[in-house]
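Omission of a single protein chain aside, the complex is shown with its protein chains in their original locations.
First chain written, first letter: the chains are A and B, and each begins at residue 1.
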Amino acid sequence: MTQPRHLHPDLLFPAAEPARSNARALYPLVKDLPIVSPHGHTDPAWFAQNGRFASPTALFLTPDHYVLRMLKSRGISYDALGIPRKDGQPVEADGRKAWQLFADNYHLFAGTPSKTWIDHSLHAVFGITEELSSATAGSIYDQIDRQLGTPALLPRTILDRFNVEVIATTEFALDPLTQHQAMEADGYIGRVRTTYRPDDVTDPSRAAIAENLQKFGELTGEDTATWAGLINAHRNRREYFCRFGAVATDHGVPTAMTADLPLVEKQALLDKILAGRLDAGDAELFRAQMMTEMALLSVEDGMVMQLHAGSRRNTDPLLMRERGTDLGADIPGPTDYVGGLRALLSRCGNEPNLRLIMFVLDETTYARELAPMAGYWPSLLIGPPWWFHDSPQGIRRYLDQVVESAGFYNLAGFNDDTRALLSVPARHDVWRREVCHFLGTWIAENRISKSSAEDIAIHLSYQAAKDAYKIA
Amino acid sequence: MTQPRHLHPDLLFPAAEPARSNARALYPLVKDLPIVSPHGHTDPAWFAQNGRFASPTALFLTPDHYVLRMLKSRGISYDALGIPRKDGQPVEADGRKAWQLFADNYHLFAGTPSKTWIDHSLHAVFGITEELSSATAGSIYDQIDRQLGTPALLPRTILDRFNVEVIATTEFALDPLTQHQAMEADGYIGRVRTTYRPDDVTDPSRAAIAENLQKFGELTGEDTATWAGLINAHRNRREYFCRFGAVATDHGVPTAMTADLPLVEKQALLDKILAGRLDAGDAELFRAQMMTEMALLSVEDGMVMQLHAGSRRNTDPLLMRERGTDLGADIPGPTDYVGGLRALLSRCGNEPNLRLIMFVLDETTYARELAPMAGYWPSLLIGPPWWFHDSPQGIRRYLDQVVESAGFYNLAGFNDDTRALLSVPARHDVWRREVCHFLGTWIAENRISKSSAEDIAIHLSYQAAKDAYKIA
Partner (left out) sequence: MTQPRHLHPDLLFPAAEPARSNARALYPLVKDLPIVSPHGHTDPAWFAQNGRFASPTALFLTPDHYVLRMLKSRGISYDALGIPRKDGQPVEADGRKAWQLFADNYHLFAGTPSKTWIDHSLHAVFGITEELSSATAGSIYDQIDRQLGTPALLPRTILDRFNVEVIATTEFALDPLTQHQAMEADGYIGRVRTTYRPDDVTDPSRAAIAENLQKFGELTGEDTATWAGLINAHRNRREYFCRFGAVATDHGVPTAMTADLPLVEKQALLDKILAGRLDAGDAELFRAQMMTEMALLSVEDGMVMQLHAGSRRNTDPLLMRERGTDLGADIPGPTDYVGGLRALLSRCGNEPNLRLIMFVLDETTYARELAPMAGYWPSLLIGPPWWFHDSPQGIRRYLDQVVESAGFYNLAGFNDDTRALLSVPARHDVWRREVCHFLGTWIAENRISKSSAEDIAIHLSYQAAKDAYKIA
């Protein structure tokens, strides 16, 4: 029988000595450090309401686009996995059946980070060390389901068990922050923080943009039909988000393009949006200008700006029509950070109060653009490997390519960017193990002293994220 | 004296323990599996006529553009290597002299896959373990030449010796398949298969395109001056190729661009081609539309579609004028697979009967585009590393970058893509050794169980190619 590889003590450490022992020696220094998770997509309702997770399927399968896409790629339909359709046609309603289908195909995940995260969760959270398979599907389902009813599996308890010091959620500008209000009312303050993600009012490719801008004005008491009013509305709303712990803004954009236009041109763009007369070039330019405005507001209020650029969204129109967004059809593309950020950086790249964290899906920019840029501009940090690259090999390519030109201290540490709560500790553990892998190898190559490596391992596992996001 | 390194039992296995022993333990499981070679460019006449190979020079040197280009790059003229000129001016006619020149410069191949393949062939096929050099050139030439006259070196015997289960050749749409007819008549059926490569009637940048389209009509009895007739001609011709074992189509295109135009625009493009009034943009658009048509025909007839995109052909106009194509001056360029395939995938990417295997020369797309795409679309598989990247380091970069997002089961296994028959087992052996290298390291890093690694090694060495190409 296959020995379960879940949580092997040497998981991901270098294959050979002496690097392996070096990694082993570093790991205890970082293993149990608190988790700082300043960027992610968990649901604030979990923490506000602290209720029971519905089922194993709802916990592991249906919300995880990494898992869904892989099953679809081998011909398994989203209907059979229970993913709702817009047209209301029935899909598989029996979570246990969908789970079985998932388990029947679990071998497809060999070599993927999804398997690492799921195996980690099964073992660390539920004490399950059997391999998920057709044969074990039912009994594993039952074990999980049974435990979901216990206090140990309530969301706030999970944060305790995982030693999560801070976790950020992400909300749109128009979000009322109801869940965060509830946590505040409850005295549950500081641990779960919101993040200001104003794509709903900065991205004119959204159908509802004009309507959203009007609501934005109502919400903030500003006249968002004028440029000055629009900026004031953001100023006002950012302040509101900060009340609920926000330390950062976040921007999901197809490219890294920024602009710095004269007021008359900015107003003209806004006029076009409100009149619904915008073309694709105008939309790009408006988004580009808004990035510079967000940077200028960060200079004012000190919020950390995050740029997540380079995903081509919704590349499958059939999926989009049938079921909507975030189900696996977003595919990265090349991204030009140097040309893209030129306008923003020329305007305020040397401002001491600006902090901009760059995330990319285009690894070719690591050594060629991001590391040289972060190694020059005081305002720039490189975000951790993102999305498809948040994986053992992805982390290796990242460290290989950014450290030499950016150093260790221009990195923003790690963040897990997850929608799947249970994967939080698994992801941080992979990062920490890979940091130990990297530094353990460098010690063995006599490139870094043990004491430096220890400092850096601790820094990258914990303090770097706090520093980067200005979390006291 | 230098010990010959040919066929060292640990060739390409990890340098250090315990990964080396893990690779050693996996290799016997895959070493002698039958060879499935569903894509390549060997000459069907070899297998149809089963005659003697002419000479060592004709076997190893003159048909191998990898070897020729390297010699040219260090100042050795194609005249001296015996490569024919279009103007009929004399070139070196003495194969033995060209061979000596090759051997004199064999040190140039240190570190190249060409040397690995040639050394492997010399050793495994001819039992030669001396290093090729100025001193050994003559005696090695004689040893090869002597054996070429024996039954053991006849092409069909070579397929037996190499345990080749299936090998595909590649023919243009207008090819009469004479050699395949001869094999059929001979009862030599199923082992050597053709592949439908209709570039001669889909690529309008060819001078003879209008003439070719007319011939295509005559050959199939369709009116290729109408769009419906053109598609029918393909339908008809694909069926003809299938009679000779074809399981796949293949398309060599400069970019991955596809289109899905209304009929009136398609007909207008065709009219322009036939009238010889096409510009470069029209040519690109016609090729792009034909890719979608081929996909739709694959939905109908189940043939597997292969896209080989991204080579900039004939970059040396002097070479082209003097001697023609396929002599080393084709150089890769960046390729956009996400944008390129958008039209085709939007039209039929979710069709269960579509299978499209993507090959690239632009490694930056492995992790950024290909793996995310193959990990989503049920119709897509990633082809093995191609051309310059079909090498030990190339295979390492490939596995490093595709596995985590695509898994192992969205890969098409290996194919050798060779024109050099004797390199077939050498190339498959390099792939199998590198798969063992990769998995052996992952076992040592506790990322995969031994039994999973065994399953995957066997799958990637044999079954994956059969599954990908629907070979029963």
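Everything below uses one rule, namely that a contact is a pair of C-beta atoms (placed from the backbone, for glycine too) under 8 Å apart; a residue touches a chain by one contact, two chains touch by 3 or more.
Fair warning: this is a prediction, and the values are worked out from it, not measured in the lab.
K.L.:
Give the residue, chosen from B:Thr129, B:Thr315 or B:Asn353, that touches the chain omitted from the document.
P.N.:
Missing-chain contact among the listed residues: B:Thr315.
K.L.:
Which of A:Gln401, A:Ser423 or A:Ser461 sits in contact with the chain that's absent?
P.N.:
A:Gln401
K.L.:
Kindly state which of the options B:Asp203, B:Glu363 or B:Glu404 is in contact with the chain not pictured.
P.N.:
Among B:Asp203, B:Glu363 or B:Glu404, only B:Glu363 touches the chain that is not shown.
K.L.:
Check the options A:Pro14, A:Pro56, A:Gly95 or A:Gly310 and report the residue that touches the missing chain.
P.N.:
A:Pro14
K.L.:
What does the interface between chain B and the hidden chain look like in terms of residue numbers?
P.N.:
2-3, 5, 8, 10-16, 69-70, 72-75, 107-113, 116, 312, 315-319, 328-329, 331-334, 361-364, 388-389, 391-394, 397
K.L.:
Determine and list the chain A residues touching the chain excluded from the picture.
P.N.:
Looking at chain A, the ones touching the missing chain are residues 14, 16-19, 336, 338-339, 342, 345-346, 349-350, 352, 364, 367-369, 371-378, 380, 400-401, 403-410, 441-442, 444-452, 455-456.
We adopt the following convention: only the chains that are shown with their structure count from here on.
K.L.:
Hey, what angle do you get rotating chain A onto chain B on C-alpha, to the nearest 5 degrees?
P.N.:
120
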